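Only one protein chain is missing; all other protein chains are in place.
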Amino acid sequence: MAVLNDEQAMLRDMAREWAANESPFTAWRALRDAETGAGFDADAWQAMSGMGWAGIMVPEEHGGSDFGWMSAGLVVEELGKVLAASPIIGVTIAAWAIAQGDSDEAKARHLPALASGETIAALAVDEGPRHAPGKIGAKVENGKLTGSKGFVADAAEAGIFIVAATDGLWLVEKGEGVSVAGRVLADRRSHGEVVFDAAPATRLGDAAMAEQMLDRARILTACEMLGMAQHLFDTTLDYLKQRVQFNQVLATFQALQHRMADLFAEIASMRAAVEGGLEALDSRRRVPQAACIAKARANDVLNLMSREAIQLHGGIGMTDEYPVGDYLKRARVLENRWGSSAFLRDRFAGLAGY
Amino acid sequence: MAVLNDEQAMLRDMAREWAANESPFTAWRALRDAETGAGFDADAWQAMSGMGWAGIMVPEEHGGSDFGWMSAGLVVEELGKVLAASPIIGVTIAAWAIAQGDSDEAKARHLPALASGETIAALAVDEGPRHAPGKIGAKVENGKLTGSKGFVADAAEAGIFIVAATDGLWLVEKGEGVSVAGRVLADRRSHGEVVFDAAPATRLGDAAMAEQMLDRARILTACEMLGMAQHLFDTTLDYLKQRVQFNQVLATFQALQHRMADLFAEIASMRAAVEGGLEALDSRRRVPQAACIAKARANDVLNLMSREAIQLHGGIGMTDEYPVGDYLKRARVLENRWGSSAFLRDRFAGLAGY
Amino acid sequence: MATTAEPAAQVSESAFREDVRAFIQSNFPPELKGTSNALASVESGAGESEPQRQWREAMGSRGWGTPTWPAEYGGGGLSRREAAILQEELAKAGAYNPIQGMGVMMFGPTLLEYGSEAQKKEHIPPICRGEIRWCQGYSEPNAGSDLANLQTSAVDKGDHYLVNGQKTWTSGGQWADKCFCLVRTDRADKHKGISFLLIDMDAPGVEVRPIRMISGMSPFCETFFTDVKVPKANLVGEEGQGWTIGKRLLQHERTNLSGGNAMGRLGGPTLGELAKMYRETDEHGQLADRVLRDRIADFEIRWAAFLLTARKAAEESKAQGGVSEISSVLKKAGTKLGQERAELSIEIMGLQGLGWEGEGFTAAELAGVRTWLFGKATTIYGGSTEIQNNIIAKRVLGMLDHQ
Partner (left out) sequence: MATTAEPAAQVSESAFREDVRAFIQSNFPPELKGTSNALASVESGAGESEPQRQWREAMGSRGWGTPTWPAEYGGGGLSRREAAILQEELAKAGAYNPIQGMGVMMFGPTLLEYGSEAQKKEHIPPICRGEIRWCQGYSEPNAGSDLANLQTSAVDKGDHYLVNGQKTWTSGGQWADKCFCLVRTDRADKHKGISFLLIDMDAPGVEVRPIRMISGMSPFCETFFTDVKVPKANLVGEEGQGWTIGKRLLQHERTNLSGGNAMGRLGGPTLGELAKMYRETDEHGQLADRVLRDRIADFEIRWAAFLLTARKAAEESKAQGGVSEISSVLKKAGTKLGQERAELSIEIMGLQGLGWEGEGFTAAELAGVRTWLFGKATTIYGGSTEIQNNIIAKRVLGMLDHQ
């Protein structure tokens, strides 16, 4: 655990408590099994926004708290632990992009609504099933954006889209020239194909800013993954301490002890990498490298942890009734988002000049 | 273990017995510590040749037994187990190349001498520190070969060299235009840089034949590696059954049991791959693929096994007095020879068309 | 090594091959070409189509679905060589073996070894004809890896046993006709108190409850036995011999599970082909992503080595007779590779390979996700990888427990 200041520690404790009491795994499961197609519970998001979580990256003058990335990451991690569905990552990143962006009008119009939870934002960057920021076809001509974006999270619920086009980052409001078709992925969250057909767009920044935004999205996504991996580790350890076979609890079997020790070391590495990413964002030091380290470790460790959690739980982990399968499915979706490990290693090597 | 015919089973038993009685590990160690620079013991090679092992790939009319690749592989594996130093791989492959080759004169002149153990042959293909048959610079003009070859095994002892040139495979005798400079690698066997300066050369075959020769060299090298890995596994298992810590023999610790089970499965895979390679050679079916499978598995499993053998032996394995370090050093040399796993995977994928 | 067949044998072989071809020609419904219902018998209750029924009956009438089983009990009575020819010809014609399921894979071979003459005569022929579906009553909520801890009791009532208890992970229990079951006939001895009993799934007191899995499918059940009467004629072997018979059956199970069949390796593209469908290729038609290509080749090489291992094991067990203890290695390695393959597949496809339902995904993509998830069970059931490791360490390598 990073060494936190009082404000951060309070925020984390609050998020942890809220997640445990108001948004346990059963809350997610109730949403999923209702099969309404909704990606998150609107009331829950209002509650989160009411606690200020939607406005962590919104400047104070626009109604936010401007608490910084470490704070945002702590909240996202706690939500990840219980698999709470929310648009917090898209909203947080969008708030940063708008606040950093070129348009004062956009700031005044959207930041307060983002901070209050009224407006949902979605990030529309990739156009195919894999992260490929180097292959963007969406174009803006005369202030109108045209192109299609794939697998956009919370697309159906979004009021605004932060869109990567060939020449940089743009803001598009839902409405004229915007159509969304839902896609159901294994994680059962909200995803959609978004087609922009000469949709009115507001310019936020250049391609470099788009890259900066992606680094932030990588690190914040890694925070959700850290929460998931930590939960899987904890729940697996609990299970091993309780399940009896051969007249012994499984935790007493040395082969399992050593596997848990390996996983413990991996999760320590993942946590250091993810928290290092948040620190890099707050101090603005070597952010691109830190983002590669955070997300690549998050991908690899969560992948391993999700496989081991299933295996170490045995049959019960294979049942839909038990939570671990939902973590596994969500894990693979997030591993793909904003860069697979192969993508990130390529980027990391390029940054290091080899 | 492959299902063998009587002839093969007899040959294997003979090799196993000879290795245990006449060429145990201490024989290699005596050779190494004599520091004469010799790559193998000449008397031992005479003994091996006397048993017919030098002539396994030599046709009967030229004084060999023509027993086939499975037979050759069984002998090489047994020698690998005790880390016996010998030029058997170079001699066997050279015999095949000459027997398959274009020159009747070469057959008559060299095959009987190879079979009798009189002549040592070395394979001179790669020109740098990694296997790269696509990057051969050695050229033949007017029957004279010019070029240099790196890390050639048994170069100092060799009477003839089988040399890959830009246009195919050639035979060069030691003497005019041939100079050898020794190189001491970690395995302490005989290696040398060989410079050919307009050395008289006899043509054996085209580039396709050179490729065929390399597949054979890969599979036979994999046999030596199989013997080494099998020995390391067996000796590690023995050690674990004997070493007492915490009032228990180490073999009773479940974490070690499961690691040994993993290694057992890996060695079963390696053995199947290597024996599959030998069968492919004898039946001439899908040899290039089989060679990739055999050598890649041999590389990866021996690499793992050599690391685990050191670790599972603990401190004693780190001492020079104990044999395991010599297997480790030899392993890395052989992993590099005739294709690292990365090279072989590239080749395998190319053969499969992806 | 090359098989040196006698000329006489070659003649008879080619005659047999002709016979097989003619049979397929006359009996295999062309509309089934390239399809398969191999898993239907265990993994769904989907009904048979008319051509499927015809093909099953045709194969069953020859006993060719169980080609090497004795002809006297309805098997094909073929030699291994003939069975291989049959397999080759079926593959050539795009035909499948319609006689599948747990009866064929596990129960039949075990009953042939341990059953009474009357039991073989009663149970084997319907398996050969594909008429009866068997399910496995082994695991219980507190007897998973520690199978011998099972508590389902069978109390001797003179002419019958009275069975009470709960089984779980009963494969296809909701569609099965009969269950081969491990039950406790003696509480005093953990292993020797176990017996091997055959139970009708439609007997009064048998109740099944499907278990929904993370893949969304429900191929397994919880099975409850409440005062179920089982005739004593349904005891296989002797009372207390169940552990021995049951373990033998597990060896057959392992050998079958190792093939990775349950993980979508039945037909379909290779990983290299799949990657070429979803990823860019260069001017040589090779995958442009060299890192992915390297990982695929790594997998395919290990898979090839696994197939060689399995083939070698089959040859050796043929030479030595019986199922070898290498079955634990095959089960462990095959299921691991199957899972690796599924993970690589979805990685190749990216988010396109993670669709759950609805628009935007092909049927193959959606099936791939379910296969990936279902495949996670393969290293757990049939003796988990951890149990296989224990078996290898203790029985094969002689590494004992703490004294």
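Per-chain numbering from 1; labels A, B and C assigned in written order.
Note that a residue touches a chain if its C-beta (ideal position, glycine included) is under 8 Å from a C-beta of that chain, and two chains touch if they have at least 3 such contacts.
Source: prediction; values computed, not measured.
Chemist: Give the labels of the shown chains that the missing chain contacts, considering the complete complex.
Modeler: Displayed chains contacted by the hidden chain, ordered by label: A, B, C.
Chemist: From the list A:103, A:116, A:179 or A:269, pick the residue that touches the absent chain.
Modeler: Residue touching the absent chain, from the options given: A:269.
Chemist: Consider the whole complex, including the chain that is not shown, and state which of C:91, C:155, C:277 or C:291 touches that chain.
Modeler: In the complete complex, the chain left out is touched by residue C:291.
Chemist: I need the residue numbers on subunit A that touch the omitted chain, in ascending order.
Modeler: 1-5, 70, 237, 240-241, 248, 251-252, 254, 256-258, 260-262, 264-265, 268-273, 275-276, 279, 282-283, 289, 292-293, 296-297, 341-342, 344-346, 348-350, 352-354
Chemist: By the contact definition given up top, give the residues of subunit B that touch the hidden chain.
Modeler: 128-130, 150-151, 181-188, 191, 193, 244-246, 255-256, 303, 307, 310-311, 314-315, 317-321, 324-326, 328-329, 332-333, 336-337, 340, 342, 346
Chemist: Can you list where subunit C touches the absent chain?
Modeler: Considering the whole complex, subunit C reaches the absent chain at 290-291, 294, 402.
What we mean here is this: only the chains that are shown with their structure count from here on.
Chemist: Could you give the separation in Å between the centres of subunit A and subunit B, each centre being the mean of its C-alpha atoms?
Modeler: Roughly 52 Å separates the two chain centres.
Chemist: Give the residues of subunit B touching no fewer than two other chains, as numbers and ranges.
Modeler: 254, 257-258, in rising order.
Chemist: Where in subunit C do residues touch two or more of the other chains?
Modeler: Expected reply: 386, 389.
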